[in-house]
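Note that this complex is displayed minus one protein chain, with the remaining chains in position.
Each chain gets a letter, A and B, in the order it is written, and its residues are counted from 1.
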Amino acid sequence: MKFLRAIGICGACILVALVAGCGKPDADVGDAAAKSITIWWAQWAPAEGLQELGNEFEKETGIAVNVSQIPWDSYQTKVFMNFANKRTDFDIVVGDSQWIGVGATKGLYLELTDWLPTAVDMDAINERAWRYLCEYPSGSGKYFAAPCETDAIGFAYRKDWFEDPKEKAAFKAKYNRELAVPDTWDEFRDVAEFFHRPDQKRYGCAPLTGRAYDSLTMGFQQIMWTFGGSWGDPETYRADGYVNCEASVESLEFLKELLKFAPKGALNLRYSQTLEVFKNGTTAMVMDYFAFFPEAVDEMGDKAGFFIMPRKGDRRVVSLGGQGFSISAKVPPEQQELAKKFIAWFLQTDIQKKWITKPAGFTANKLILQSEEFRQATPYNEPFAESLEHLQDFWNVPQYSELLSVAQKYVGEALDDVKTPKEALDAIAKEHEKIFAEAGLLKEE
Amino acid sequence: MVSQRTGLLKYGFVGPALVVLIVLNIFPLLYNVVLSFTDAELVGGGARYVGGSNYSRVFSTAEFVEAIRTTAVFVAAAVSIELCLGFCLALALQRGFRGKSAILTVLLIPMMLSPAVMALFWHQILSGDYGILNHILAAVGLGQPEWLTAPGLKLISILMIDVWMWTPFMMLIALAGLNSIPQYIYEAAEIDRAGAWRIFRRITLPMCAPLLALAVLLRTTDALKQFDLVMAVTGPNDAATQTLSALLFQKVFGDGKTGLGSAYACVLLVIVIALASVFTRYIDFIQRKQGKTQQ
Partner (left out) sequence: MKIIRWLVIVVYFSVAVMPLAWLAITSFKLKEDTISPTAKFIPVASKIESPDGSDTSVLFTASTDAYRRLGAVNIGSDYSFFHYLANSLIIGALSALSAVGLGTACAYGFSRFRIAGAKDWLFFILSTRFLPPLAVVVPVFMMYRQFNLQNTHVGLILLYTSFNLSLSVWLMKGFIDDIPRAYEDAALVDGYSRLQAFWRIIVPHAATGMAVTAVFCLISALNEYGFAMALNSSRAVTVPVYFAGLQGNISGVPWPQVAAGALVFVVPVAVFTVLVRKHLLRGVTFGTIKQ
């Protein structure tokens, strides 16, 4: 019976803990009557800016705005698991650019084609933002999202190292030119090699190689495009001969070469981790989406500089990022109306001008983007604005998630030396064509 | 009268549990088979019958074979390492000494902990940069591998965590086996002047074997499900560590292909059910044997 008493005591402790834990009532249950909308977005600085604007909106209208932040690794899975329910927990999802096809064709996103022109001056918005973030299918004039955040991948670099006279002299002696922010991928390679000194715990560069969600693919594809390769032909959906062409193979080999100058663990660096190896001061140049860079500035101050993706020859392509506001089709109409109200409010020029003052508040408003005010606001805004001219995106057809996980897996195997770059890209071509064929997209030659 | 009343009553006792099991286990299994012949997706309704095309995709893609291989390698390595280590430990712990029960209890703790939580924490041990394991290796002058990201080591890292968690399980059952050997058999062997190795081969091992086999079966069915550690160490979509469960997760929740995922699930279930039937037969055998010795 001693044993029973011990179990009983433990049980009592648990009960006390339960009561203590449940003592605070859940916020969302408490004031169900008050009007509020819930927005889901990935976890990063702009989401905090959005919450701040949401608070202003609440002051003006009495409608509360709650922005939930979810780490990028699990963002997609969580959102689509929620979409699988009868009703979603969010009213607005700031959905990633590739999701637009699924959202539009599976009845997840509310169609906004008729409403958008009444809420926003369509011409004021960057055309690429419309095309990549909001419209599906491309060129159809049907919209399922309103622009929220535009984004691109760029590099953060150690300005203090680049400006150090000793480093400059050493670089000149070795490479016979000035140490400067690299403009081409070849220069980039040299600079990475130059700064790579593992014995001093200093590393050359950190490309994106994360195996969770999409970071490896986003990091790799821009090099592939710049080298002259592509995922496939958007007309026929043929991938063979595109994703595994010579230029693509060369670009993957080049990425593998860059990894020689990367810090430890560089075979699996997600967005949060390239940022981390920059913030801990070990790495000279790290690749990440611009919207992550406020964190880099917070930590490194003016030691941090930023530059645009390098070019090769006269080609420069940058992976598109950014997200649009989509209203869930799986919430009641009253909630959808509240959501529309917020989006219309957010897209007003005055509010957009406030949006750019928030860290990484990358508006899609053309005039504001081009304004001197925006370019000067942060050290990363200038290269960001420049990148907008060079954006491209991954497939955004409804099958994108399958295409993505194939790409992630096989490019990963190439980095791991399980497959050669050629084998890996051949495998991607084969699997991608299979997926397109099954979806009825693939056209025979 | 009486017998009729107990006749209903007995189903009142066993019924509710069986109903719960049938609703939440058998029904999903059947539903799974149905789904595997459709193109159902995670989001959006309207699944169509697509015949065996999901199955032909399962068997025509390399990733399925790779996942089976990864799972098999993992199960074989994990179970055999745990068995050997656990049995050695049991041999070492067989004789009584002061504080034995305290040491035993502490050793048993890892197998009761949450794999998902502990595997996340194992990053603190295995990380190439700041992990304590590499600090220790550096202190004794050995290399500092990237346990969590180097191609050949990812699966080994998962294996290490699994071995840490489940060796005590093998030890526990092996100890029971050792304790069940009557002392007089050893005494008889000593009178015959049998060597230690001979005693081990001829007495200890054969007499422990039935229970060790039980332990191996239990661990095998469990290791076959490996998912939690994979998720925490590499995520579900890394070819080097993609077990069957991880592949299934990726298909259903990563790619949203519910129908295809169900086909994978059916194939996995056939394997598991085959193993489970071996297992249940074996339990039956052991129970009968125990019944005999008790009588």
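We take it that a contact is a pair of C-beta atoms (placed from the backbone, for glycine too) under 8 Å apart; a residue touches a chain by one contact, two chains touch by 3 or more.
This one's a predicted model, so the numbers in the text were calculated from it and none came from an experiment.
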Can you list, in ascending order, the subunit A residues touching the missing chain? 3-4, 6-7, 10-11, 13-14, 17-18, 20-22, 43-44, 68-74, 78, 81-82, 84-86, 89, 201, 212, 270-272, 275-276, 280, 292, 295
Residue ranges of subunit B at the interface with the undisplayed chain: 5-6, 9-14, 16-18, 20-21, 23-25, 27-29, 31-32, 35, 40, 85, 88-89, 91-93, 95, 101, 103-118, 120-125, 129-130, 132, 135-136, 164, 167-169, 172-173, 176, 179, 196, 211, 214, 218, 221, 224-225, 227-228, 231-232, 244-245, 248-249, 252-253, 258, 261-262, 265, 268-269, 272-273, 275-277, 279-280, 283-284, 286-287, 290
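Basically, only the chains that are shown with their structure count from here on.
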Distance between subunit A and subunit B based on Cα centroids, please, to the nearest Å. 37
Which positions of subunit A touch subunit B when the two form their complex? 73, 76-77, 80-81, 83-84, 102, 105-108, 211-212, 263-268, 401-402, 405, 408-410, 412-413, 416-418, 427, 431, 434
Partner subunit A, residues of subunit B touching it in the complex: 41-44, 57, 61-63, 127-129, 146, 148-151, 234-235, 237-240, 242, 250, 253-257
